[in-house]
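The structure follows.
Of the protein chains in this complex, all but one are displayed in their positions.
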Amino acid sequence: MKKEIAEFLVNGRPYDVILEAHKTLLEVLRDRLDLTGTKYACGTGECGCCTVLIEGRPVLSCLTLAVTAKKKKITTIEGLANGGLHPLQKAFIDYGAVQCGFCTPGMILTAKTLLDETPQPTPEEVKFALAGNLCRCTGYVKIIQAVLAAAQAMKRGEK
Amino acid sequence: MAEELSVVGKRLPRPDAAEKVTGAARFVGDIKLPGLLIGKVLRSPHAHAKVLKVETGKAERLPGVKAVITSKDMPRKLFNAAFWNMCLADPEKAGEIQDQFIFDNKVRYIGDAVAAVAAVDEQTAEKALALIRVQYKPLPAAFTPEEAMKPQATRIHDFAEGNLCWPHVPFPFGAGEVEKDFAEADVIVEDTFYCSRQKHAQMELDACIASFDAGGRLTVWSPAQLMYLARRKMANFFDIPEGRIRWITPYTGGGFGGRLAFNAEPICIGLAKKAGQPVKLEYDRHEDFVAHDSRTPHKMDFKLGFKKDGTLSALKIKLLADAGAYLGQSGMTTAVCMAFGLGHYRCPNTAGEMTIVYTNTPPTGGMRGYGNPEAMWALEQLMDVAAEKLGLDPLDIRLRNYKKVGEPSALLLPIQSLALEQCVEAGAERIGWKEKRALTGNGMKRRGVGMATMTHCSGAAPLLLEHGNAALKLNEDGSVNLVVSPTEMGQGILGVLAQIAAEELGVRIEDVRVVLGDTDATRFDIGSHASRTTFVTGNAVLGAARQAKGKLLERAAPMLEASAEDLEVRDRRIYVKGSPDKAISVADVARDAIYNYQQNCGQITGECDWESKVVSPPGQACFAEVEVDTQSGEVQVLRLVLAHDIGRAINPTNVEGQIEGGAMQGFGYALCEDFVVDTRTGETLTDSFTAYRLPSFLDLPEIEGIMIEEPDPVGPYGAKSIGESSLVAVAPAIGNAIYHAVGVRIKDLPITAEKILKGLKQK
Partner (left out) sequence: MARGLKPFEFIEPKSVKEAVSTLSRWGSRARLLAGGVTLVDDMRRRVVTPGCVVSIQNIPGIDCIKGDGKSGLKIGAMASLRAVELSPVVQRDYLPLYEGIHHIHSLQTKYMGTVVGNLCVASPASDIAVPLVALGAEVKVKGVGRTRSMPVEKFLLGVNRIALKRGEMVTELTIPAPAKGTGGAFLRLARTAADVAKLNVAVVMTVSGNVCRDVRIALGAVAPIPIRARKAEAALNGQKLDPEVLSQVAEVASQEARPISDFRSTAEYRTEMIGLLVRRGLETALERARGSSRRKVT
């Protein structure tokens, strides 16, 4: 099959990747760019562990052909904060919203989208926004608390 | 413990959280090695068949294929996939049966492994699998225990007549005279309950990397929960001395009992051996459902005899378990189910019988709670049935029959501590038990409250070997390297152990760096199962820290012109008790121990090897409030209150997280998780998250955890376990609440709207 040199823009950095059309974005991120923070957990789009942001929108990288993400702004968990921690990352740590950590990268990125769209969400809005992200460990309670706390911190202007 | 603690008991962030929120935390699948090959397994499309021939020539010749393995490449040794047999002096006597080969001349379920390949990439491996020609001779298959036990059923394992793996084994720890007491009982309640094949459904798919170095030493990366036992098992299987295997468990993305048995490891090691290159074998989610075990489903016949005043006097349990194609952990889970079923309450006359049957379905095993949730599903509902018959409040019938400290626990040894009554009291108050029980609804939607209780264990003594180890050293800056060997699978043990060490040594949690997950660096520890690590490994850490503290104070004493007994360490400073301003730092003393120019060197270290010889069961009372739509049968869980007898919460945030997480797994077990095998074909119908439903954010009820802290005499700082407990009592609490709401009792899991509606119509 045809190979091309494809340009990807991930976490603010350009990458040139020798790409075949049948590669998913998740494979490119993990196998070619060594960004292993984004995880493969179900392959059917049910769990959200592979979530990354493309132009600020949350997408399932395991169901995205890499070839359709060329030249678009991609954010993975590694690029959420430039050195230091995003208020969401800090809140997840402080509120015990991380247990095994496998769902965490996808969860945080989806939560970021929520806070971008709705800076002061209600608990219901948090639940709706994260409904496509499964967690088997935490029982969800502390994740909701962490997102609400991060929203408060961001309102106070904390970085 | 009256003194104020500065680290233990505090809501401190876990040390591993920072890596996990930044994506830096590595799981097995994230690890890369030069020359790494990709492994793939060929699995049987038949539920039951002889394997007549496996032709691998074409596959082997495909460019990019480095190894193809079949039964002739693997040791022809029978084994049982579970690790727990290492914890018994005589596993066979305990009923363990070794009934598996890696690649047998027979396949016994759809998904059973037949061969495997290692190739340069996944595409090539997939092509290679397609080139392997297998000649099968299909055999008649049985997909339910009833079918398998029929006289005309084909034998799944040659040795198992009637496909009985355990043919009607009496439980060895019964007591008294059950039948006699039933004859004299005032009230008898009995019924049959069914529990289901709940899947662990951990987010991290199974993966393994195996690599033989030039000298033939094997390194394995695996998410196994019991790494030393896993290593020993593989050492025995492949005839490699344990010391020539280095087992590494980085972070594990969820265990829940799914990693107490082999998954990808044996095949991965076999591939690496033949290929002469490192191999990574990763499952996909379909394989996780089909080729990885689940909770063992049981048919449970419970019979309880009571005196008029509600005293439980006789209890008989019959369990019929479906082992699937191989026994694995099913024997242990069934025995534990029986133990907790018979042992949760005080009862002078108990008896049990266990039957385990093979079927041509995916092997079943053990999951969080390990038989206890199964038993409580039946027992705690029957307690309510009895309460109703006797005109007693469900709380009262239970309070009357709980065991007390000193009485033999469900695991035989005397109970070290138990605050179950306080749990019941606290939970009842929080949910508003009295008022809500008195309400009767007549509307289309009806509410109800119900409860259930449980006790579990903090480690598996005396049934299984309980052995933990900790070692630590103080660095020149006063920081600590703590070397331990549990598996960090999300339960937060890494942070808990750091807190214990920090508290005892008088430093801060950030001063303690925990080293774990490497058999070359750590000492023996059983690992993470049976809710043992806080209790057993925690005690080892406490012992190691105490030893180190002793040395620290000995060295500090002359520096402070005092005697060691008069010294105290707190927040990195050592001082004479009562004179905190005249202090020296831990760092100063630690440095002096390393760089001592007066020929008095002696790096501050500590070590402790600890075995548990006691049973300190945590207790929990779970209260559920539900609302049932009487037109559709749908039930909504409004609220779960779980009051847990923790002894001491080393980290309250952690404990709450375990309460909440366990509760949602209990919720799933109760209401929506249903592992379905087509009983006509043996095909697993629920082989994805689309079909097998995990609860999401939108299914979340209000969950409140209450921690009851009555310190245990043996647990570190009084702590007992929480790891498995929260899953155990949720389903029966919901079942009892539904009965209170609409008078319908569901006996087979999961509870569904269909079953409730049917029950409403039959009334």
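Lettered A and B in written order, each chain numbered from 1.
The rule is simple: contacts are C-beta pairs under 8 Å (C-beta built on N, C-alpha and C of every residue); 3 or more make two chains touch, one makes a residue touch a chain.
As the structure is a prediction and not an experimental result, all values here were calculated from the model.
The hidden chain makes contact, of the residues A:Gly43, A:Gly79, A:Gly101 or A:Gly139, with A:Gly43. The chain not shown here is touched by just one of A:Leu29, A:Leu60 or A:Ile108, and that residue is A:Leu60.
Across B:Thr70, B:Ser211, B:Ser696 or B:Asn736, the single residue that touches the chain missing here is B:Ser696. For chain B, the list of residues touching the undisplayed chain reads 122-123, 126, 282, 284, 286-287, 631-634, 671-672, 674, 676, 685-686, 690-691, 693-696, 698-699, 752-754, 757. Residues of chain A that touch the chain left out of view are 1-2, 20-24, 27, 40, 43-46, 48, 51, 57-60, 62-65, 67-68, 110, 113-114, 124-125, 128-132.
Keep in mind that, in the parts below, only the chains that are shown with their structure count from here on.
Mean C-alpha positions place chain A and chain B at a centre distance of 29 Å. Across the complex, chain B meets chain A through its residues 11, 13-14, 16-27, 29-30, 32, 200-205, 251-254, 256, 284-285, 489-492, 653-654, 656-657, 659-665, 688-690, 694, 696-698, 700, 703. Against chain B, in their complex, chain A makes its touches with residues 30, 34-44, 46-47, 49, 76-78, 80-81, 85, 89, 92-96, 98-105, 108, 126-128, 130-144.
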